[in-house]
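Yeah, one chain of the complex is gone here, protein chain that is, but the others are all in their spots.
Here is chain A:
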Amino acid sequence: MAYSFPEEVLEHVFSFLHSDRDRNAVSLVCKSWYEIDRWSRRRVFIGNCYAISPRAVIRRFPEVRSIKIKGKPHFADFNLVPDGWGGYVFPWITAMASSYPWLEEIHLKRMVVTNACLELIAKSFKNFRVLVLSTCEGFSTDGLASIAANCRNLRELDLRDSEVDDLSGHWLSHFPDSYTSLVSLNISCLGSEVSFSALERLVSRCPNLRSLSLNRAVPIDRIACLLRQAPQLVELGTGAYNAELRPDVFSSLSGAFSCLKELRSLSGFWDAVPAYIPAVYSVCSGITSLNLSYTTMQNPDLTKLVSQCPNLQQLWVLDYIEDCGLEAVAASCKDLRELRVFPSDPYEEDEFDIALTERGLVSVSEGCTNLQSVLYFCRQMSNAALISIAQNRPNLTRFRLCIIEPRSPDYLTLQPLDAGFGAIVEHCKGLRRLSLSGLLTDRVFEYIGTHAKKLEMLSVAFAGESDLGLHLVLSGCESLRKLEIRDCPFGDKALLANAEKLETMRSLWMSSCSVSFGACKLLCRRMPRLNVEVIDETSEVAESRPESFTVQKLYIYRSVAGPRLDMPDYVLSMGEESPDLIG
């Protein structure tokens, strides 16, 4: 073209595009746009650490400041992925250490992070600011000490749900006295006690501290003095919230909370003693996010607390809330957008405690018009309830229902729950995430394949009757990116018939299904850009397995990096070794 905007102008325009999809689209327009995007891309998201090599990312985007990488499959959260499977971040850190000296942010999810990684981070990136380790493992508090000691510009250290080898709380004292830039600290997953005086001094010298999530070891009578040092807090996770009721502790706590004018989010409350809960009442009117999923508090105190929060948008709670509590939520929390109800006793074998039933969810779906995201564990469900929910809330984007007993039918009619989930996908046209449970035939997959056009992630367990189910999903769900299946009678036919679909998705997990070894090999031969990994923990040698052998667990994902090289013994890659095509 004879005319064109100067590069700087284009770059400036591109800087207003925040979604990866938009930036990817821009990079396809022409070579010069590709180059401009390439040099100006600052954030990269790697949904599967094995889909591409670190080298390839660095080559394409040389000036990245923030990277987010995910490792293990989602079902690793539920112990379905054996130890040592993979997800090591070390190769990424080493590659970035030499190529991204100005890296500021690392976000990792379900990855193995060692102390060596943390030390390398600490000394390689001079302007390092944000470290978020979500559901990670492999490191100890010694690694944290390196981060604390060396990252002078650290803003965020968030260890949410990670498994940390907790040697001592001493690491916190490694933040030097000159360090004042902390904005967010989440140590809720740590077991041991951190030095309280170090914590207090840290809090008092960091004026920008917005988010503080303590661990259980911080006792309730110490919270007040911490809060007084940080009245600007926006998010607070308390430690243990129990003690003998003492009026002086109570009033001190109460007073401290009343100074938190900016507080929007509360969590923690381990072992909460109801008597101390009124200390937080003064902040309830401003609270938008409440995570009570670790507290054993019950009704009426639990409902009373939640009902005091009229601006609540996000509620995570145990089933102690009961139907009556959820009715109260539906009446008081009109802006609720996300509800998660977890089971207090998932392995309850006695008579059911059915004080939390489908009725609670129906009430919330009726009363909370902004409800978009649901995660609900319960013990009974009916098609009628699901249909109500679907009709009440067509704006749902995430719907995850776990009926605790596998294959539970509609408890009123004893029919499968196909119609109920069918209504969900039919009415909720923007549904992006769905988890199924209960008794389900192939029909529900027909509904999903027909209607769930925006569905990106589907989780299926103990459902379906034949390959037809899987086929309907793979052929019908256009937006599907992640599919995870366990204990379903899905096998070779559907997989092979939809082989090409798999390359349009990030990953497929199938465990305790009916896929044969032979089909895996065939799939791999047909689709060179898929990594087909069979996980088999029996002791047989791979070569001796017959073609008809049913694989235990199967993880298929698209990749331009070829089969990975760090597989443990029990993971077999179905493809021949192929070199990393990109180099």
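Throughout what follows, a contact is a pair of C-beta atoms (placed from the backbone, for glycine too) under 8 Å apart; a residue touches a chain by one contact, two chains touch by 3 or more; residues count from 1.
Simple rule for what comes next: contacts and distances are computed from a predicted model.
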| item | value |
| --- | --- |
| Undisplayed chain, where the name is taken from the UniProt record, one of "Metaxin", "Auxin-responsive protein", "Superoxide dismutase" or "Serine/threonine-protein phosphatase 2A 55 kDa regulatory subunit B" | "Auxin-responsive protein" |
| Which of A:142, A:221 or A:487 contacts the chain that the document leaves out | A:487 |
| Sole contact to the chain not displayed, among A:60, A:228, A:304 or A:429 | A:60 |
| Identified contact with the non-displayed chain, of A:185, A:374, A:522 or A:574 | A:522 |
| Positions on chain A where the hidden chain makes contact | 20-21, 24, 27-28, 44-46, 51-52, 56-57, 60, 75, 77-80, 135, 161, 163, 189, 242-244, 270-271, 273, 293-294, 296, 298, 318, 323-324, 342-347, 349-355, 357, 359, 377, 382-384, 387-388, 402, 404-416, 419, 422-423, 426, 435, 439, 441-443, 446-447, 449-451, 459, 461-462, 465-468, 471-472, 475-476, 478-479, 481, 486-487, 489-491, 493-494, 496-501, 503-505, 512-514, 522, 526, 529, 550, 552, 560 |
